[in-house]
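One chain of protein is taken out of this complex; the other chains stay put.
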Amino acid sequence: SLNPAMAVDIDRIAADPTDIPGPITRTTPDTVVVELETRELVAEIEPGVTFTYMTFNSQIPGPLIRTRVGDTVDLTISNHPENTMPHNIDLHAVRGPGGGAEDTLVMPGETKRITFKVTYPGLFVYHCAVPNLDYHISAGMFGAILVEPEEGLPAVDHEFYLGQHELYTNGQTGEGGHHEFDFEAMAREDPTYVLINGEKYAIGPQGYNDMQMNTGETARVYFAVGGPNLFSSFHPIGSVWDEVYPQGAILSDPHRYVQTTPVLPGSAVIATLSSPVPLPIKLVDHALSRVARKGCLAVIDVQGE
Amino acid sequence: SLNPAMAVDIDRIAADPTDIPGPITRTTPDTVVVELETRELVAEIEPGVTFTYMTFNSQIPGPLIRTRVGDTVDLTISNHPENTMPHNIDLHAVRGPGGGAEDTLVMPGETKRITFKVTYPGLFVYHCAVPNLDYHISAGMFGAILVEPEEGLPAVDHEFYLGQHELYTNGQTGEGGHHEFDFEAMAREDPTYVLINGEKYAIGPQGYNDMQMNTGETARVYFAVGGPNLFSSFHPIGSVWDEVYPQGAILSDPHRYVQTTPVLPGSAVIATLSSPVPLPIKLVDHALSRVARKGCLAVIDVQGE
Partner (left out) sequence: SLNPAMAVDIDRIAADPTDIPGPITRTTPDTVVVELETRELVAEIEPGVTFTYMTFNSQIPGPLIRTRVGDTVDLTISNHPENTMPHNIDLHAVRGPGGGAEDTLVMPGETKRITFKVTYPGLFVYHCAVPNLDYHISAGMFGAILVEPEEGLPAVDHEFYLGQHELYTNGQTGEGGHHEFDFEAMAREDPTYVLINGEKYAIGPQGYNDMQMNTGETARVYFAVGGPNLFSSFHPIGSVWDEVYPQGAILSDPHRYVQTTPVLPGSAVIATLSSPVPLPIKLVDHALSRVARKGCLAVIDVQGE
């Protein structure tokens, strides 16, 4: 009953989890320039299964914006002329109307520019917030902005950036063809897919296999949940979170040796891990039917002895 | 397929979020007298859509009961003679059978009185707890009792009180007519409405527009979730929670600069915010389909320059 799979506009909608800015070494505030282009693109959820995504910069999650408390962000958002819908951006790091959404509404072909100061530290979600914002987020329009504290974050050997969200379609999970968005399934909070980086098993041996580390090293994971509706019970199979900042709130004391941490829709977490032995660490939402049946998995490859 | 909308018994079922007792300035324990009347009332969820609510004191959430650690509460509960069902009250601030429910069961026309001492601080939910308690809560029977610590809470410029819960009916969201309760939808945890203060968009320009503050001021939000089944990913659009006491537990250290905080069914949160700029701050459950499709929104109006 689905239409045939469509020709894809892009080979991979998943963001590379290692393609992020490095730690900030500055000790004074600066201006961070950010350019976001909204794109509506056909891509594969899994082989033979296509969907018309909406994205920031043609990737899910949108790029990690990296700042330091006191910085000014100079943000330009453009809506690609071939798009069909208005878009904007609400950043949870911003105090202001709609978190910036009011001043960034762009129609296809349009560009807007705002500047704002980041005044409190943490890892914050951003997302499109036009009417039917749940549809835009479900289609892929979310990402994260990191606001480092003045002293920075402790040094680690590796940093990875991932995002979970859920997709509501008129097809069955895994059914070949082009999946159309299903507003009624979204109202019921009954997703067809629950995904990390927008594709089934996007990050690991079957996709981008870039989360690599060695035994004895440390890694920090920046994890954003777009939702629009489900939270993640975020767990590293074969390991434990050494330190967790619940909901991305850096100024609180971290919780230590946490097996599973809640990451709410419209929220994020900063968590670190390490391993004394080589293994694949499988990052999952421990609501395990989402892993076994709906595609929610990302793998860190730990090499060593 | 719905019956026609019924004549309403009351114009607004939503409680005014500013109609609450002020901070306690006493430095010694006292007796707090509370009178609750249970009422079953037809009112509108939104224009043209009626439902037979159950309430404490004809409002949702029920009145904020304000006490101080060491106080004695002298509580009278009556069941209005025109009601059709038994009711009672379970307060999470009470150690005792059913949190008070055993001693407060009242049939229509009946009144009971209990006294109890509050011995630990926090913001606690109360709710009806007769058989089919999930139905009574879903119909509106929940509220909060605040137990201030001996030293009180830090001074703020404004205090607001709100409650979220979900409604399960035999109609579609927004369908005109009288909605009957749907027990099967409740068992599936598939609500027709998710509401703040019992009505769609009850608090804001379309309803009670009483949550007013100025730039530079501080506000404290007392937020109770009745459920009966869903938790809230509580977020202030255009702002951030400056301080949060998760699940209303005041004696824990607050978490700071939190974008989104979980408030469980049968739980509550105390959270503060402020704004340097004028804007509407939209309080939402960041499970955004509940905002976009099921009515869950309350607006704080921040005026200034």
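A few notes on this one:
Each chain gets a letter, A and B, in the order it is written, and its residues are counted from 1.
Operating definition for what follows: a contact is a pair of C-beta atoms (placed from the backbone, for glycine too) under 8 Å apart; a residue touches a chain by one contact, two chains touch by 3 or more.
The structure displayed is predicted, hence computed values, not measured ones.
Only one of the listed residues, B:N229, B:Q259 or B:S289, touches the absent chain: B:N229. Residue B:A268 is the one among B:L64, B:L167 or B:A268 that touches the chain missing from this view. Contact with the chain that does not appear here is found for just one residue of B:G96, B:G109 or B:G216, B:G96.
Taking the whole complex into account, chain A touches the unshown chain at residues 173, 190, 233, 235, 237-240, 253, 255-262, 275-277, 279-280, 286-294. Contact between chain B and the absent chain runs through residues 90, 92-99, 120-122, 124-125, 129, 131-134, 137, 183, 186-189, 227-231, 246-253, 262, 264-268.
Just so it is clear, only the chains that are shown with their structure count from here on.
Fitting chain A to chain B on C-alpha positions gives a rotation angle of 120 degrees, to the nearest 5. In this assembly, the C-alpha centroid of chain A lies 33 Å from the C-alpha centroid of chain B.
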